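Structure, as C-alpha cells:
For this view, one protein chain was removed and the others were kept in their places.
A and B are the chain letters, set down in written order, and residue numbers restart from 1 in every chain.
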Amino acid sequence: MGVNVDANRADAEKFLREVPIGFEVLYDPQGKVAEQFGLQGMPSSFVFDREGKLAHTLLGYREARRGEHETEILNLLKRKSS
Amino acid sequence: MKKTLFLALACTTLAGCTTVKPWEREVLARDDMQLDANALDTALDDHIYFSKEGTSGGRGFGGGGCGCN
Partner (left out) sequence: MANDKRIGGALAAAACGLLGTASPVRAPAAEPATKSTDGLWDVDTAFLYYGESDGRVQDASLNAIAVRDFGDDRKLSLDLGIDTLTGASPSGATASDQPQTFTSPSGRGTYTTNAGEVPLDSSFHDTRFALNAGWSQPFARLYTFNAGLGVSTEFDYQHVGANLGLTRDFNQRNTTLNLAVAYGQDKVKPVGGVPMPFSSMGDVVDDDVTPPSRSGDSEDKKVLDVLLGVTQVLGRHTLLRLNYSYSDSSGYLTDPYKILSVVDPVTGEPLVRTPPPGVEGPGGVYLYEHRPDARKKQSVYGELRQDFSGKVLSLGYRYSTDDWEVDSHTLEGRFRFPVGESSYLEPHVRYYTQTAADFYRYSLADGAPLPEFASADARLADLDAYTVGVKYARQTTGGNEWSARLEWYRQTSKAPAQTLIGNQPGNVQMPDFDAVILQFGYHFSL
C-alpha cells in the first residue's frame, strides 16, 4: 500500500500518470499518518508481518541496495504464517 | 548584519525553529526553488562582473581564472 502525502491532489494524480503502480494508494494530504509514523525522510517504507507487528523499516531509497531489500522482503514473506 | 547572522545561527541551533517535515517539501523541491536554479546565468554573470569590477566570488566555487582581474 502506498500513502501519498501531496497537499495538492492534482500533484499526486500527475505522478501516478507518469509512474503507474499496481498497489492501492491512500491519501494523507495533511500528513497526519506521516506524523504518527514519525517519518524521518522520504520515501519511507514499513513492512508489517501478519500479526501487524513492524518487521522492517526502510528510510530513503537507494537503487544500489535494491537486491538487498527484495531479499529482505522475500525472507519476511517466507516466515511462518499464522 | 550582525542581527541577521545571529538569527540564522539561532535557527540552526534551536532544532525546533521551523522544522519543515520531510513530507511537506513539495514547494522546496521545485526546480525554481533550488539555490542553483539559475546556475548557468549566474556563472556567466559572475565571469563578467569578475572582469569589470574589483570584487568577485562569495556565492560558491566552480570555474574561474582568466587574465582580467
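Assume a residue touches a chain if its C-beta (ideal position, glycine included) is under 8 Å from a C-beta of that chain, and two chains touch if they have at least 3 such contacts.
From a predicted model like this one, the values you see are computed outputs, not experimental measurements.
Peer 1: Touching the missing chain, which residues of chain B?
Peer 2: Contact residues on chain B toward the absent chain are 1, 4-5, 8, 11-12, 15, 17-22, 24-25, 27-28, 30, 32-33, 35, 37-41, 43-45, 48-49, 52-55, 57-67, 69.
Peer 1: Quickly run down the residues of chain A that touch the omitted chain.
Peer 2: Touch set of chain A with respect to the missing chain: 3, 9, 16-30, 32-33, 36-38, 40-41, 46, 48, 52-54, 57, 59-60, 62-64.
Operating definition for what follows: only the chains that are shown with their structure count from here on.
Peer 1: Sort out for me which residues of chain A touch chain B in the complex.
Peer 2: Residue list for chain A touching chain B: 5-8, 11, 31, 34-35, 39-42, 44.
Peer 1: Flag every residue of chain B that touches chain A in the complex, lowest number first.
Peer 2: For this pair, the touching residues of chain B are 21-26.
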